[in-house]
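Here it is: the structure, laid out below.
All protein chains but one are shown at their positions in the complex.
Residue numbering begins at 1 within each chain, and the chains themselves are lettered A and B in the order written.
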Amino acid sequence: MINLYRVFYRCLLAASLAFASLTSFADTPDDTLVVALRIDDITTIDPAESFEFAGSDVSRNVYQKLVNFDPFDLDAGYQPEIAESWSVSADGRSITFTIRDGLVFSSGNPVTAEDVEFSLRRAVALEKTPSFILTQFGFSAENLDETIMQSENTVTITTDKRYATSFVLNCLTATIGGIVDKKTVMANEVNGDMGNAWLKTNSAGSGPYMLSSWKPNESVALTANPNFSGQIPAMSRVIIRHVQESASQRLLMERGDIDVARNLNSDDIKGLRDADGVRIIDELRGRLMYFALNQKHPELSKLKVRQAVKYLVDYKAMESSFLDGQYVIQQNFLPRTFLGAVDENPFTLDIEKAKGLLAEANVDQLEIEVGVREAQERIEIAQSLQNTFAQAGITLNITVGTGKQILGRYRSRDLDVYLGAWGPDYPDPHTNAGTFAYNPENSDAANATGLLAWRNSWDTGGLTEKTAAAVEESDRDKRAEMYAEIQANFRETSPFTIMFQRIEQAAVQDNVDNLFLGGATTAATYWTVTK
Amino acid sequence: MEGQQLAFLKILSKAITTFISIAITMLGLLLVTFVIGRVMPIDPVLAIVGERASQATYDAVYNELGLDKPILVQFSYYIWDVLHGDFGDSLLNARPVSEDIARVFPATLELATLGILLGVILGTPLGVISAVRQGSWIDQVARFIALVGYSMPIFWLGLMGLLIFYGILGWVGGPGRLDIFFEDIIPVRTGMILVDSIIAQNGVVFRNALSHIILPASLLGYYSMAYITRMTRSFMLEQLSSEYILTARIKGLSERQVIWGHAFKNIRVQLITVIALSYASLLEGSVLTEIIFSWPGIGSYVTTALLSADMNAVLGGTVVIGLIFVCLNILSDLLYGIFDPRSK
Partner (left out) sequence: MSNLPIQDWLLSDEPTSRRQAKLSRLFKGWVAFQTNVLAMIGLGILLLLIFVAVFAPLLAPHDPFVQNLGNRLQPIGSDQHIFGTDSLGRDILSRLIFGARITLYIVVLVAIIAPVVGLLVGTVSGYIGGVVDMILMRITDVFLAFPRLVLALAFVAVLGAGIENAVIAISLTAWPPYARIARAETLTIRSSDYICAIRLQGAGPLRIITKHIWPLCISSLIIRVTLDMAGIILVAAGLGFLGLGAQPPSPEWGAMISEGRRFILDSWWVATIPGLAIFAVSLAFNLLGDGLRDVLDPKSGRS
């Protein structure tokens, strides 16, 4: 027996020694930026196809666009990037861009007008999801020869009618406006896909970085583009690692194993504020949290009911408790810092007022279902709503599902209430106006599943026309005024209760400077970072 | 000569029946997965095109995926491809599923193997000791440890372990398989970083990988240890109370010979089955452990794929997991044949 024990204890001893020898740690290298971020939404890196959050971050650091935002001064709006300058034709339908000399792709090929023409045509012709950002100007696979044309060092785009120039240029700053290297891409073409399959996992841009690897749900690695025409970034490598849990991100941060943590919840942010050597940066982002009432429901379609629910949300309590620091009250569909954004937030929790409105609508005891995806903060918002709705006699049943499951039902107009988030696709007011307040054809047959107003079967009560008019107005101030008016109407009549706007809080190590998350209008920049 | 031929025929026919039964099981596995994939209310098209897609984009992808064809036709296409070793491309990231699995499976294999090793090394002696000293304090402690392991929610234990050993004490590496700046240093041969770093003779990477794997592996090791201890104890008790042990004792054999030479020898067979089962369940990938430790293994791969309706990835993952399960069963049957005196 003695031997047995001895063997056993020896094993234990060996195990504990093994533990003890593993305890050496080092900081991250000086020329590498290590970021923890959920990247499970990345399905492709191709700028003609990529449209989710983490993907647009990668794209912003890899591809240049005709016009783009200066990370040090987002408020200045779009600035020349690949385009040196541009001019607008007399009828306002054509914009001619002059291409800057001396820009180089990561392959070493120069950036030419031909590449610009190719990239924009390609984005339209591939007809991937974000292509609507370009096709809304009347471009289509059939008319590309007339609408997007190169001549020497200029590219001219011609829209189907007159639009505000700012609208067109804002759209070109979106991910889909990324300019790709025609020679490299076409060399990797398979079955006429214009390099789509290859660009999913490779990059061919002229930005400060190039993609060195993307392992789905695991990591993205960027390396500095050796041929970059501007200043070579201080961080020669950027590694973005997928870390699902906020607690894990915080632990990594506290141990100094990462430089930046971007998915921390409000309580972990609070915890990290006290940690040594860690700073918190806040940036207002464009994402809105809202819920919407399906207008097919006989009770929910009553105007008074739509108004009543807006008084049944405990905006303040949520903002100051579990959403603390991560969301700010916003009751309009344009995020703050967008052109035309207004600062009117008239609704507060007022059970009596809501009860009165419900009584006027002859609604007593209502039972409805809200669909929400399995994200903890949304489930908590839903539970808070459940609580306040109940006080006015509305029973709210929560159905939690995976994102795609709930979204599928929402798109087929099958939910009573949808609770979720909406982020702008491009930094122009039309991106939200065109979906919240625009629904030209409300029938089921129209199947306009991309429009939020359609998904909730709302005919917009005349806002569709006003939205269409606002997009053509080229006077900036007048345009802003039109959006203010649309939003005032929207607030009172729409079935949408917009509640909060997102603030992204990221924790960074003290030595990390000049990290910009992109504000409400664009995506994160890593090339500016120094440490 | 004739006897040999007969034996050979016997083995051959056994091999053929085994093969057929594997084939049927695998086919059934595929069919069930396929049907689940089709009746699931998650729309694979939506998973690809996303929230903003227009109906035209949606329809194009729908037809591209062949979803407009009858389900049996879709299934037969799929089987045809699998027979040719092609699991198809992931619907989401358009990469070959086999490539993805070749990336995630070694991660699970590494973790599960280390876990089961810990489980066996600790669990077997503990089980034997506690059976031999039945009722003593060491038996009570061993049983308690095993029961606790059985009853603890793994995600809670994982989070706590991470908090204590990584967050506070800093004894082990954090979530992930390596510190980030060690990544892509050594060439990928087996995909198991511990093995690859030995091949590349890179001690630094090996140590770092070990510091990352040790906590999740201990966690899985604890669970399999709990199971193995318990089963070992119960098998040993059964043996120790049997008459031949009594006879052996009366014959004056040393306690060591009685326990290891007789009793333990007789439970090896059952023990192998238990270990194989335990290993199989670890190789399925412990989804929750993988999520908590950001471990890019097959469990979380299949789960993520399932929840985003990436059916090609789910099917591929299920085939691999199912195959492992079946193979381990066969392997334990074979070992049975070698160790079990009665089958000779």
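Here is the rule we use: a residue touches a chain if its C-beta (ideal position, glycine included) is under 8 Å from a C-beta of that chain, and two chains touch if they have at least 3 such contacts.
Worth saying up front: this structure is predicted, and the values here are computed from it rather than measured.
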| item | value |
| --- | --- |
| Contact set of the excluded chain (shown chains only) | A, B |
| Residue in contact with the excluded chain [from B:6, B:56, B:71 or B:148] | B:148 |
| Options B:36, B:138 or B:198, residue touching the unrepresented chain | B:36 |
| Contact partner of the left-out chain, one of A:398, A:488 or A:503 | A:398 |
| Residue, one of A:87, A:321, A:362 or A:443, that touches the chain absent here | A:321 |
| Residue touching the undisplayed chain, where the options are B:28, B:66, B:203 or B:261 | B:28 |
| On chain A, residues whose C-beta touches the chain left out of the figure | 245-247, 250-251, 265, 267-268, 270-271, 314, 317-318, 320-322, 374, 376, 379-380, 382-384, 386-387, 397-402, 405 |
| Where the unshown chain meets chain B, residue by residue | 21, 24-25, 28-29, 32-33, 36, 39-42, 131, 134, 143, 147-148, 150-156, 159-160, 163, 167, 234, 236-238, 240-241, 281, 284-285, 287-288, 299, 302-303, 306-307, 318, 321-322, 325-326 |
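Simple rule for what comes next: only the chains that are shown with their structure count from here on.
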| item | value |
| --- | --- |
| Gap in Å, rounded to a whole number, between the CA centres of chain B and chain A | 38 |
| Footprint of chain B on chain A - complex, ascending | 1, 3-5, 7-8, 11, 18-26, 28-29, 32, 34, 40, 42-44, 51-52, 127-132, 197, 200-201, 213, 215-219, 221, 239, 241-245, 247-248, 251-252, 254-255, 257-258, 402, 404-405, 407-408, 411, 425, 447-450 |
| Chain A-facing residues of chain B, complex | 41-43, 46-58, 60, 90, 92-95, 100, 103, 121-122, 125-126, 128-129, 132, 159, 162-163, 166-167, 170-176, 179-181, 183-184, 207, 210-211, 214, 255-256, 291-294, 296, 300-301, 304, 307-309 |
